[in-house]
Every structure is written in structure tokens, then in C-alpha cells.
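Apart from one protein chain that is not included, each protein chain of the complex appears where it belongs.
We call the chains A and B, going by the order they appear; numbering starts again at 1 in every chain.
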Amino acid sequence: MKKLIKSYIKNPMLFVFLIILIFFTPMAIYSPGENKIKGVVTAIGIDKANEEYEVSLLTFIPTANQSYKQKNTVVSGKGVSVTQAVYNAQLAMGRSVGLAHAKTTIVSEDILKDEDVSQVVDHISRISSLPENTVFISTNGKAKELLESTTTLETELGLKLEQLIGFNSLNLYSIDTSLEAFYRGYYSDTHSSIIGELNLADENTSQNEQNSSNSQQDSGGGQEQSGEGSASSSGGMAQQGQSKKAISNQGGAVVLKNGEMVAKLNSSQLNALNLINSKSINQIINIENVPLSGENRNLAYRVRNKRVLKSTKFENGYPVYAVQVSLGLQLSEVDGNHIDLHENTEMSKMTQDIRDKLNFKLKSDFTDALKVLVENKTDIIDITQEFFRNDRKKLKKFIEKIDNIDEFISYVNFKISIVAQPD
Amino acid sequence: MSYFNISKEIEDIKKTLNNCVDFSSRIFIREKQQIGMIFLKSMIDQQLLSNAIFMPLQTFDGKFDFDLLQSNIIKCADVKTIKKEEMILNILEGKVILITNFSRKILSIDLLKFPTRTPSEPPTSPVLQGPREGFVEDLQTNITLLRRRIKSEKLVMEVVRVGSQTQTKVCISYIKGIASQKVIEKVKDKLSKIKIDGVVDSYNILSFLEERPNSLFKQIGNQEKPDVVVAKMLEGKVALIVDNSPIILTIPFLFMEDLQNSNDYYTNHHYSSMVRIIRLLGLLLAIIAPGFYLSLQIYHYNILPLNFLVTIADTTQGLPFTPFLEILFIFLLFQILYEVSLRLPSYLGLATSVVGALILGDTGVKAGLISPPGVIIVALSKIALYTIPEQSAQITVLQLVFLFIGGSLGLVGLTSGAIYIINYLNTLDSFGTPYLAPYAPRISSDLKDGLIVKSIQRMNSRPKSFNPEKKERS
Partner (left out) sequence: MKQSINIRQVGILLIMTIFANKILLMPSLLFSEVKADGIFVVAVLFLLEILTLPVFIILKEHYPNESLYEILSKKIGIILTKIIYILLIVFFFLKVLLVFSVTYVYFKQQIYKDEMIWIALISFLPVINHAVISGIRPLSRTMEIFFAVVLVGFIACLSFSLFTRINIPYMFLSTPKSFFDSIYRHFFAFGDIFFLFLIMDRIEIKKGQSKTLYKYAIIGMILVLILYFLYYSKYQVTSFMHNNALADILVFSVQFNAIGRLDIIAMITIMMITLFQMEIFSYAFSDCFMKIFPKLNTVYSVIVFDIIFCLIYYVFIGKYEIMIKTTLEYFPFLAIIINIVLPIVFLIFALLKRRENEKTD
């Protein structure tokens, strides 16, 4: 025994380590896997009803040897604060809420209209286990219904909700629609941010089609790419309830000022605004009535590459925002009578007429969309920041003169030149 | 003047050896001259005995003279005079002792013969290409195997006896002018201090040589192949050949040596580098994987990708065990199967694999006792263990330790544990050589035989870590 003690004194740390292990091993033996004590939440929805918040959690609850369908359930709880609502939802679930895999936060439009949404999502953003790239979107209906409709959607198409939003974010908005991005806009000088929107539509005739085949839904993704036409990809319907709702993805977005909704942009407006966004190249441009081969035809062009040169300056004390956009376009469709396919090569050469039309269309679309922003004094395309970056002093002076940074965007004179070339 | 009283002498020896069965003696008498022969029948070549000793004695006519006997009459290569005290040991070693009644000197003739194995490929270190010889139990053969490869006058073979009962020969072998003198002195010193009654295998003296005998980690190398031992001796190491053991000890030892394999030097060095990196990864995987999986499951579910989490959640949902017990159970199952398959005769091997893999594994999963991810993780780590078979004992213990750490302390525990063990390894010094050299401390000239292997042409200097007397290989 003496020897044993001596040997431990010689190497005390090994002894300490062993003791620790001895103390902790029972804990290891008893502790169940975290996935058994936590409900893995994959999406959060926040609604407001009668001055109370209702938080709905799309939760994955594993059940042995059953199909994926039964595992996704929507659990909701109500409370005067979001924290309390989450707590109540937790009670309903019988498990603690694990938000580490929550990739989507949905807020209903009602909340956005009435109050500063940053206060609503405050609780969520304070939860550090929540991934910082959580998607943040709004919906025109109830967030809970949206989540419920996704439970059936997901059974058929996997984790569709995330993919839907991800697709929108990459191809339509070309902006991040994450919580982080919202805060970035919220805390910027202009306090304006933009978040994506996923709408609910009443189930109508499309229900039958949708039930008949799944392939219909897959093609929905393809349709969305045509930015102009409002394509809708109908998701699954809600499992229960009188009014059947389905997801209808129109690729719109909501513009927020100080966390409150001020305007909505539809996908074509977004597309137009993205003209000056060099990251967004997945665009489609339609022009109508182009005289080609003796006929008036409608053409569809796809943007293959884009270069955007921006410059800011103050002319006569007024801000001028000059953008030079060079587009590499590929003709993707010709509409009209009697078209021979070998004519297409001929037509892909761009005539001056086509250039003019393209120029006109893009510019007018952009100005139209910009009007919405100017009216609402929201600068979601970061023009103020651009000026700030390039000429801090003059901007400061100018803002002192107009006395309101929000008004700045309405004073900016946009000069856009577009060079369209066949790619 | 009285010389040996031969019959009394024989009686005495017989008594000392407790009348053992194989004791034999014979007295050759011619006129007044008597020559006594004492030997153990079991140890000598009887054919040789009659040819080399009897026949010449009988055919010789004239008066025997001791010097004549030693130099002319006896037709045997190894004949030497010994002292009286050495007589018993010589008999026990299989020598024939000649005593005469006309001289005080004693003659010892080496006629040793016993059944030995021929050198064959050792089962633990097979090679694809390269020499296939392995050491055998016989010291002489082993020395021959080394000598054949190093034809240099600088090859030193010194014999020390260890073990009060077994009197086992331990041969200290090194190349003079290359091996560090300090190491040689230290080895000799340690060998002389060994107090043990018997040395059955080289492993018996191993722990006496280690600087930290209680340590889990191996501090002395063991090799079964003469080509490897020669390569190590050329690096400046000392080899210890223990009689009756096919395992040769090499000193000093680095952790890196177990990542090296003789195959590495007989194939393309780029490939060898890749294989070494894979071995290191295998080592890490073997040690960490079960503990890491546990810590993810118990404490850090948030790191797991959602799809993998779903899989784990699905498969572990109905299990009766907590994750820790489950992994421990699978671990023990594998370990038991492993022990069984080692001991079982090979014709029963099929039965064990059927019972082990099919019935226990597959049915265990189907019955909902264990989960497929758990089986995969443990199986993976158990397989990965054999990327370094030399260290399998150590790794298995570490696996279990890290299993406990991962289960009870999580990722922080695993990281701390890894750092603790590396720190501990750094405190080990094998005969003045840092255990984790050439990486800690980094010795850039030794890196050419590290994880990345350079071509043999560029290995033009000996590893500095062994402090060789001569640095260049020329």
C-alpha cells in the first residue's frame, strides 16, 4: 500500500486524472444521447395573436423504425414574450428545444407591419447555439401554417423548405436573407434591410394536380427561373384544418425600415434592382416586338456574365451614382411564327435595335423598382454606404444639409449605362 | 603430485546435477592414463562425439599429453581449456568436458546440438518485396544472420549472462564507431544490474532496460527481421540478442519507428510517404474515433450535420443502453472476439467469424441491442488499429481510456487528454533520445525518414537523434 501511494505521489497528475475519470464515468454511463433529450428544431415560426406571441417549432422527433413522415411535427406555444412562448412550446414537446440545427426563422407579415421585428427575434438571436447563418424570411399568412404545410412537403421532397429559400437567395435576390444580414441592415446608418418572402396561397385547383404527381413539383423549380412570369411552386397542403394552404414561391421580398415592413418587392422588381449587382448573373431578360427577319418577335436573353463598375461623385454638391453595366447575353428563346432553327445563329448577333430595346427595358425597370425604394426612404442596395466609402466628408456635409440620412437616396442622381454584348 | 581422481570427480558432478537422466560420463583408460568425459546426452551430437573424440583417442598410440590432446588428437573446432568452476556451466551448455589424471587442466569441447528452427518469414512482419528471413531462437544462428549482412571488423558482439538460474546469454551487438558510446555504456550498466532468476524471452529483460518501466508506452524496439536490425544498427543503435528468443531488442527507440516499416524502404519512397501518413491517420482514428463519437452523441449534438444526426437518432432511438454503455458493449464484444480468434485453432476460425460477425453483429443490430453507427465506429477503430500492429496493445488501452474521457468529459476532455498524453510522451527519454523526435524537438536533418520519406540517396546522414559517433553515412 505504501508503495502504491508513493508511486502516485511520484506521478500525481495521472492519479488526479484517474480520480476525475472515476467521478465522471457514472455520469457518462447515465447520460443519454443529446438527441434523446432534445427536440431537434429545424425551423422556427413566429406569429402574433391577440397580443400574444405564438412560436411554432418544426421539430424532428426520432421514432424507431418509422418513416420520415411521422417525425416532423409542428409544436407551438403561446406567451407574452417570445421566450415564454418557446418555453411553453418546450412544455408541449416534452423535450428541451435544441436550436442548433434551426436553419430557418419565419415571421408572419402581421408582426412586420406592426412592430420592430428586431425585438421579436431578439430572443432567437441571443441563443448562441443557433447557427448564425439562419435564414430569416417572412410570410403573408401565419408562420405556423407555413410550417405545417412543409411537413407534408418534406415527406415528399426532403428538406424542401431550406432548399426553396436557398434557391431564392442564390438566384432571385442575390442577397443573403439570413438573420445576420437582417441585423447588418438594421444596424446600418440607413436602418433598412431586406428579407425574403415565402407566401401561402389558398389551395385551389392545383391541389388535384399536385396530388396526382410529384414531378409537377420538381418542375416548379425550373419555372421560377423566369423572373418575369410569376411562377408558383405549390408545396404540400396542410395536414389538417379547414382552410387548406400551400406554399407558393413567388420569389418576392420584404423591405424593412427600422425593423418594420414598409414595402414589398416582387421578383421582377428584385430582378431589376439586381441589374447593378454583379453577383447576380442568373437573370433573364425578355424584350418584345423586335423586328427580326421581317417579323416582330419576342426574344428572351439569359445573362451569362456581368461586369459592374460603380462610381460615386458629387456634382454641383449633389450626389451622382454612375454605374456602368456590361452584360454578356445569350439568346435563349425566340418567339414568333415560322422560325427556322438555323436562323438562330444569325439572330444571336445583336442588332442596334435590340441593344436599344434592351437598354430601355433594363433602365426603365430599374428606375421603376428604385422608385419604390426612394418612396419608402430605404436604401437596401447600399448606395449610402458606397458614398460613405468613397467620399466620407462630402457625404457628411450633404447629410448635414438635408438633415436626414434617410432622405439621401432620393437626392441621388443615377446614371446608368448598359453595354449588352452577345456572350 | 595429485591430479584429478576421475571417478570421484564424476560422482561429484553427478551429485551436483542431481543425478539427472541425461547425465553421461565415460572413462577412457590406457595403461595408467585415464581420460574422463562428462556431458549431457540430450545436448550434444552423439555422432560427432564418437567421430571427433572417441575414434581419435582409440586410434592414437603413444602417450597422451594434455597439449597434444588439445591441439592434435581431438578433431573438433571449438576446444578450449576452462577453469574448474566453469565446469558445471559448460556441461549445462552442451559441451563435453575432458578431465585427465595427468593434467590439472580441463578441456571443454563444443559439440552442442539441439533441435532448431530454420529462419523463416516472421508472421508479424511480412513483406511484399524484400528479404523474408526472420530471426530464430538460437543465438548462434541469429548472430550468423547479422554477421552475414555486416562484413565489417567493427561489428562488435559482446556476451553477457543474465538470470541467476537460466544463465541466458545476451549478446550486445553494435557497430563500433557508429553507435553512441554513452548508450553502449548505459546498456551494459543496466544489464549488469538486472536481478532476475530467469530470462525466458527478450521481453523479460525489456522492462529492466526501460527508463520508465511502469509506462504504458514501449521504450525499446523489438524486431524479428535481420535486415531491419542491420538497418537500425547502421543508424547507430545497439541491438540486444537474447538467447532463445527470436525477438531482437534495439536501443534507443523512437515513437516514429513504429510508423516505419521495412516495406517502406523496398518500395517507391513517394508511396511510402503516403502509406506512413495513412498509418498515422489510422493511429489517430483508432485511438480517438469511439471517444469522439461518444462525445458528439452525448454532449455535442449540435456539431453533427442534420442528416447524420437524423440517422443516429433513428438508429439509437430504441436502444436499451445509453450511448456510453452501447459503445462499451460493442468494444468488449470486439475485444472478446479478437482474443478468441487468436487462441482458437485455425480450422475453427470460420466458426468464430460466422458467430462473431454474422450472428453477434448483425443480429445485435436487428434485435435493437446495438446501433449500426456504433458498430461501424468501433469496427473502424479496431481495424485502424492494425495499421500499426506493433503498437496494438498500447492503442487498445488508449482506446478504452479515450472512450471513457470522451464519454465523461466531451470534446474538451479529448483535447486535454491528447495534449496530456503527448506531454507525457515528451517526458520519456529513451537513452537520451527524445521520444517523439524528429518532430519534438524538430530535427530537420532527420525528417527525411519521418512521415515523408526521401529517396535512399538522400539519406546520407545518420539520424542525429541517436547521437551517433559518426554522422555521415559513407
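In this section, a contact is a pair of C-beta atoms (placed from the backbone, for glycine too) under 8 Å apart; a residue touches a chain by one contact, two chains touch by 3 or more.
No experiment lies behind these values; they were computed from the predicted model shown.
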Hidden partner chain, touching residue among B:Tyr3, B:Phe102, B:Tyr266 or B:Tyr439: B:Tyr439
Selected from A:Arg184, A:Arg307 or A:Lys371 as touching the chain missing from the view: A:Arg184
Residues in subunit B touching the chain absent from view: 299-300, 302-306, 308, 405, 409-413, 415-417, 419-420, 422-424, 426-427, 434, 436, 439-442
On subunit A, residues whose C-beta touches the chain left out of the figure: 12-14, 16-17, 20, 24, 100, 103, 125, 128-129, 131-133, 135, 162-163, 165-166, 169, 176, 178, 180-181, 183-184, 187-188, 279, 388-389
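Here is the rule we go by: only the chains that are shown with their structure count from here on.
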Residue ranges of subunit B touching subunit A (in the complex, touch as defined): 214, 294, 297-302, 306, 309-310, 312-314, 316-318, 322-325, 368, 404-405, 407-409, 420
Contacting residues of subunit A [partner subunit B, same complex]: 7, 13, 17, 20-21, 24-25, 27-36, 38, 40, 42, 60, 62-65, 98, 100-101, 103, 129, 159
